[in-house]
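Note that one protein chain of the assembly has been removed; the remaining protein chains are unaltered in position.
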Amino acid sequence: MAQLTTTATSGVRGPRRPDTPARAGRPRSRRRTLTPYLMLLPALLLELLVHLVPMLGGVWMSLLGLTQFFIRNWTAAPFVGLRNYRLVVNVNNAAGADLLHSFAVTLAFTVASVGLAWLLGVTAAVLTQNRFRGRGLLRTLFLTPYALPTYAAVITWSFLLQRDAGMVNHVLVDQLGLAQDRPFWLIGNNSFVALLVVSVWRTWPFAFLCLTAGLQNVPQELYEAAAMDGGGFWRQLRHITLPMLRPVNQVLVLVLFLWTFNDFNTPFVLFGRAAPRAADLISIHIYQSSFVTWNFGLGSAMSVLLLLFLLVVTAVYLAAPSYWARSRRRSDA
Amino acid sequence: MTLRRLGLVAVVAALLAPTLVACGGGSGSSSDNTLTYWASNQGTSLDHDRQVLQPQLDKFTKQTGIKVKLEVIGWPDLLNRILAAAASGKGPDVLNIGNTWSPSLQATGALLPFDDATLATVGGKSRFLPGSMAATGAPGKPPTAVPLYSLAYGLYYNKKLFAAAGITEPPKTWAELVDVGKKLTRSGQWGLVVEGGNPTENAHHAFTFGQQYGADAFDASGKPRFDSPGMVAGVKRYVGFMANDKIVNPSAAEYAKNESLADFASGKAAMLLWQAADTSLQSHGMSPDDYAVAPVPFEQPTPPGGKKVNSMVAGINLAVFANTKHKDAALSFVKFMTSDEEQLALNKTYRSMPTVESAYSDPAFQTPQVKVFRETLATSAAPLPAVPEEAQFETLVGAVVKDLFADAASGKPITDDAIKSKLTAANQQVHAGG
Partner (left out) sequence: MREPAWLPWVRRVVLSLLAVFTLAPIYVMITSALKPLRDVQGPFRWWPSTFTVRPFVDIWHTVPLGRYFVNSVIVSGAATICSVTVAIFAAYAVSRYRFPGRRLFSVAVLSTQMFPGILFLLPLFLIFVNVGNLTGLELYGSRTGLVITYLTFSLPFSIWMLVGYFDGIPRGLDESAQVDGAGPVRTLFRVILPTALPGVIAVAVYAFMTAWGEVLFASVMTDDTSRTLPIGLQGYSTEHDVYWNQVMAASLVVSVPVVAGFLALQRHFVSGLTAGAVK
């Protein structure tokens, strides 16, 4: 995702200069210059219809007192300006405090989940880099959770995580004897751990997939050269593998972050409508505020804040490396 | 060249063909003489409901020539679907709603009000049980629906386990219930089971227990009062069965998918507070001879301001969508579904209670169990608060009780302060919604 924006603008990508097609396109007639727009048109229209216009609609709703009284005729909902925003950012009242709590939980959950997913992904990718018997089978196996439909996967986990009849407690308590008392996983504070495990289980294969693909692009000669210089495993990992994976990581981490942060299905299927406080992710929180209590204005205000936060994070994330690189170049010069 | 371009067009067309199929395959609006009916899930599965309802609908079609297109919708979906229908103006003609939703849905204006003239077309207000009629919308406004199936909470108890423990009478007060519960709690067996992870069940009990301690969830002006002392005491009594009295399996704190029924049916728990459990208990292999139903106990002595309430008025209402193009047909369908004959047939199958007085003369509704429920509905059941924010009460307070059960299960003490602070936070959420 980040890759497109960077490759689209930076001029340094391999032997083919990006201005070649521009030169190819320029001498054409006026009709020709319309071609790219025509080709973009379907994508543009669809994005407008499904994403941009509804999003603006959502922003508008956040300024309305859109409660159940106006569901039927929502154009009649009163304009309340920023009242919804004032309510949800006021941490002294319950709605604001709960939103803040939910935001903190979501952030902690997302960072932990993305971190673990990446760690498992890179470990497995490095360990399967060299050929060995059964590698293909193992790769296939690892990718399976990614292909499973969310609902099917998460409902299975909720079955495993039951206190009395679940496999997890059966293994932990009955077979390994790690705990005296059977812990709860779907309620109380452990629910955070449960959510994290399920989320990592679902997302790490994607990290594995991308990183495996990334490793295939690392020229073998680099390792050979390093080996000749006497570089050991860790040196190769630090000086060749990880640096070569940097462009993959940049995209991967951002995509995982956005997916995990906005994930609705996993907590919803795992906990139902009322998520435990320790696992009250923001998407569920907003769903509760809008669809369960029927206050769509308030829910939209929360969503808009969430969107702003993600925009800032993404912008900083994308801008930081190039800014950093530029300032370093400047100081080098 | 042109031929090739033609080929290209053909390829693109072939690629897009499934979309066109998809377009054509969508649900068109039903033809003029057909009603659409959204039924809630009352039987053991969506399919069971279809099997029960379809013959009745066929009968209606035979009588009136009006066709009915049936869609059975599971509870997790139903409210969202109604919401979508309200927002879009495109919905069914007739639909089932949980009766506790009546005031909230009434506020949307999406349902046809049953004013006196409209009520008269389905037999008049006096035809229905007054108790059930109380849960059809805000007082002083025309009802937003008519009752279809009536339900009330009862205390289900396992006769075998009671006999084995030498207990002859079902408990009549909570103190007795705790007493009996302690006798029945031993290894692998618990006195009582609750559905602690299910916000809706929790909210129902919070309401009933609160009433017994003199608490109203909303005051006369419709302001939420979730954290009144009576509500705190009521919630404490209910959660206390697990936290203090230890007569409930801590595992029940995560029950949210009707695991209680399985526990009761298999003898893992000796008592259960439930509505119309027969079909499920029997599908779990429990013989009808092994259990009986008693009225839900009361707090004794009655706390100050306490009300003689031991159940909410539970049930399913039948509503007509305001935007229907077939109002007369829809009303004649409502009349059909609330006729004596249909009330008998449907409530017998679903083990719920008829909502019309005249159906009770049937021997099927003269059993001791039905008498308990009927007595409860007639004398000691109260409708959930008839205010538009009722749905928020169920969601917010239900979640608080779920949280408290989770705390209780992990051994945290359940103090008045802990309960009150959580209920206060829930209370503020409603204000935020205003």
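By written order: A and B. Residues from 1 in each chain.
One rule holds for everything that comes next: contacts are C-beta pairs under 8 Å (C-beta built on N, C-alpha and C of every residue); 3 or more make two chains touch, one makes a residue touch a chain.
Everything quoted here is computed from the prediction, not taken from an experiment.
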| item | value |
| --- | --- |
| Contact list for the unshown chain, restricted to visible chains | A, B |
| Contact with the hidden chain (one of B:P55, B:G74 or B:P130) | B:G74 |
| Contact with the hidden chain (one of B:Q54, B:S88 or B:T379) | B:S88 |
| Absent-chain contact - pick from B:K141, B:K257, B:K335 or B:K348 | B:K257 |
| Where the unshown chain meets chain B, residue by residue | 4, 8, 11-12, 15-16, 18-19, 21-23, 25-29, 41-47, 71-77, 80-81, 84, 87-90, 257-259, 261-262, 279-280, 283-284 |
| Those residues of chain A which, in the complete complex, touch the missing chain | 1, 3-5, 7-9, 13-14, 16, 18-22, 24-25, 32-33, 35-37, 39-40, 42-44, 46-47, 49-58, 61, 74, 120, 123-124, 127-130, 132, 138-153, 155-157, 159-160, 164-167, 169-170, 201, 205, 209-210, 212-214, 216-217, 223, 227, 232-233, 236, 241, 247-248, 251, 255, 258, 262, 264-265, 268-269, 283, 286-287, 290, 296, 299-300, 303-304, 306-307, 310-311, 314 |
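Simple rule for what comes next: only the chains that are shown with their structure count from here on.
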| item | value |
| --- | --- |
| For the chain A and chain B complex, residues of the former touching the latter | 67-69, 71-74, 87-88, 93-95, 97-98, 162-164, 182, 184, 186-189, 272-274, 276-277, 288, 291-295, 298 |
| Complex interface listing, chain B residues touching chain A | 80, 83, 86-87, 89, 104, 107-110, 197, 199, 251, 253-254, 256, 388, 391-392, 395-396, 398-399, 402-403, 405-407, 409-410, 424-429, 431-433 |
